[in-house]
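All protein chains but one are shown in place.
Going by the order they are written in, the chains are A, B and C; count residues from 1 in each one.
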Amino acid sequence: MIRVAVAGYAGRMGSAVVDAVTAADDMVVACGIDPHGEATDFPTYRSIEEAVEAGGFDVVVDFTQPSVVAHNIDVALGAGKDCVVGTTGLSTETLEGLAAKAKDDACLFYAPNFTTGAVLMMQFAKAAAPYFPEAEVIEFHHARKKDAPSGTAVRTAQMIADARGFESSAPGKETEIEGAEGARGALVNGVPVHSVRSMGFVATQEVIFGSMGQTLTIKHDSWDRTSYMPGVLLGIRSVGERSGLIIGLETFMG
Amino acid sequence: MIRVAVAGYAGRMGSAVVDAVTAADDMVVACGIDPHGEATDFPTYRSIEEAVEAGGFDVVVDFTQPSVVAHNIDVALGAGKDCVVGTTGLSTETLEGLAAKAKDDACLFYAPNFTTGAVLMMQFAKAAAPYFPEAEVIEFHHARKKDAPSGTAVRTAQMIADARGFESSAPGKETEIEGAEGARGALVNGVPVHSVRSMGFVATQEVIFGSMGQTLTIKHDSWDRTSYMPGVLLGIRSVGERSGLIIGLETFMG
Amino acid sequence: MIRVAVAGYAGRMGSAVVDAVTAADDMVVACGIDPHGEATDFPTYRSIEEAVEAGGFDVVVDFTQPSVVAHNIDVALGAGKDCVVGTTGLSTETLEGLAAKAKDDACLFYAPNFTTGAVLMMQFAKAAAPYFPEAEVIEFHHARKKDAPSGTAVRTAQMIADARGFESSAPGKETEIEGAEGARGALVNGVPVHSVRSMGFVATQEVIFGSMGQTLTIKHDSWDRTSYMPGVLLGIRSVGERSGLIIGLETFMG
Partner (left out) sequence: MIRVAVAGYAGRMGSAVVDAVTAADDMVVACGIDPHGEATDFPTYRSIEEAVEAGGFDVVVDFTQPSVVAHNIDVALGAGKDCVVGTTGLSTETLEGLAAKAKDDACLFYAPNFTTGAVLMMQFAKAAAPYFPEAEVIEFHHARKKDAPSGTAVRTAQMIADARGFESSAPGKETEIEGAEGARGALVNGVPVHSVRSMGFVATQEVIFGSMGQTLTIKHDSWDRTSYMPGVLLGIRSVGERSGLIIGLETFMG
């Protein structure tokens, strides 16, 4: 039974982690850490220091804030506890510095994206790229999203370009008719990327490959923060046998 | 039994018309017209004049060339024969002029697109538009296509804009990150249109509507010129009871 | 400004109605009705009688329980208030009996499904059916759903069968190989219906039409109860000009 401490258990992501860990057969919520948390049916602490002093857990899962995550990790690794971190805002240098001070072979695992399906979508796109002369990415996000294309779409396009090592033969912006500039999308490393925005989507992405007489489409839909949870559980199950800094959920997938 | 004369029966579209008419229960190929045609199991003529003189048919279906279609129609309507025309290149003025000289209440039916599914897609897009704050069009065509977006996509976007009578609230090109201009597509009357090009497609279009917590998608795929045939047969069946100029397959659909 | 009373405002659907009405420009939450509700920034009452006595509203929206909805409607219509009802469990006879006692031309509007996109999907399926020899329905719902196919899928199949008035020519269960019974789905009035179950879906349905060389697909995705809200607002806006019993959101759509 893996004993899990949930930092930020009172927040939206933290409480989803509590639910997912509780529902899993092979792990248990050992305690929660949150300065704003209320009492619940597992022990709770106001700070990482209090939790470490009380002990009784193997792994800390941190979905807190950029302002506190580095401190949490520092204390936890210093006490030999493995860390599974989804809080963004830490540079690779900071992560390396933190991991260097880990005691007892503790592992620091950070992933920018814990959605298993999104990680597989990118791996499959990379694997398919050499076999298709053309590839395009379409991403669909909620109308509130402030930038286009999404970071995942840009990374996917870059991975495709790197993996195939040839230029697409598909026609480009020179075929756009007057007044319809943008129809062929944004070119990211030679891969057209299209962004759709609508209240009707949460986060969806399609990668479309074509060759003579056939198309191969890889599509991922996510409509809830629970989509992070299978990846978080995979991280919790994997860190015990690893040590040092590990970045990216794909490390634990095939 | 409707008796059909097929102009251009030796060409690719013409021979598909011959097959479709032959397979239908309520009509028959009365004759073929083509200066380059070989003998076959129905009477054939070198010109529309020869065919009209021989008689024995009710409707002419014309998928020929822009250079001869006007002459064909002129002679056929002058002999009181209904015309079903898919050859492009005739202006509305030309069509009106031709129809004005029709004898015996003959009907001139012209459609820029005979694909029933594409026509329904546009009608449904028009009907749905008022109920959704956001709409986008994605069209997918073969890499050989020389212009983007497709004419059907542009018409669909215009129909959506007219039908809804409000501005979309979705974010636009101002959200495109640097170096990724075009991600939000081409704005056609305020409706984003995205064009995908790949050897793997023939002709596909999706219209995506979104509102709170839901999306409605209308998609049409066509992979063969036979997709025109149900519309051609519908035209052949419908012109007998009509007269004068009729433009657009939607006239005969619901 | 339409003044709306929200019955069951403390429940999940009721609070979503409060949010949607508040966000709309042309209506306002006049009061809430809920025996279990807490105080909030609009007047609240424990019962429909208290609310009616206090007055100050034009329409009651009811997403409560089968056990109380009939009583709520009875009192509201008796006071001349229009009703927009999404609570299920009332027979057509009961609805007719309630509507018969309405005062002051009040309208009783009931809809089994308030999702605008789902209603349009069914209308479009009905309109397309006569033009395609084949149609199939695929519905995708959460793994917790206890019955297959969904009620919406069954209704859609029935509407297609009624609208087309011919038998599909697609091969049926006789083509299923040994040990693979069920591959061709359930036949509902001659229309194959397929049910997919997965944690990864909320509620999605596709209707797929095929004819020579083309397919037309109408797809609706819903991932949140907010997808009901555009339909609820449409109901609120429409009942003022109507009276008596009205069933089905399609009455107010085109």
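By definition in this document, a residue touches a chain if its C-beta (ideal position, glycine included) is under 8 Å from a C-beta of that chain, and two chains touch if they have at least 3 such contacts.
Values in this document were obtained by computation on a predicted structure and should not be read as measured data.
Touch with the chain that is not drawn comes from one residue among C:Lys81, C:Arg155 or C:His194, which is C:His194.
The hidden chain makes contact, of the residues B:Ala163, B:Val202 or B:Met253, with B:Val202. Among C:Ala148, C:Ala163 or C:Ile247, only C:Ala148 touches the chain left out of the display. Residue positions on subunit B in contact with the hidden chain: 200, 202, 221, 223-224, in rising order.
Mapped onto subunit A, the footprint of the missing chain covers residues 20, 115-118, 120-121, 123-124, 127-128, 131-132, 209, 211-230, 234, 253-254.
Hidden from this view is one chain, which touches subunit C at 132-134, 136, 138, 140, 143, 145-149, 154, 169-171, 173, 175-177, 179-188, 192-201, 208-216.
Just so it is clear, only the chains that are shown with their structure count from here on.
In this view the innermost chain, defined by its CA centroid being closest to the centroid of all protein CA atoms, is C. Separation between the centroids of subunit B and subunit C, computed from CA atoms only, is 36 Å. Touching of two or more other chains is recorded for residues 200 of subunit A.
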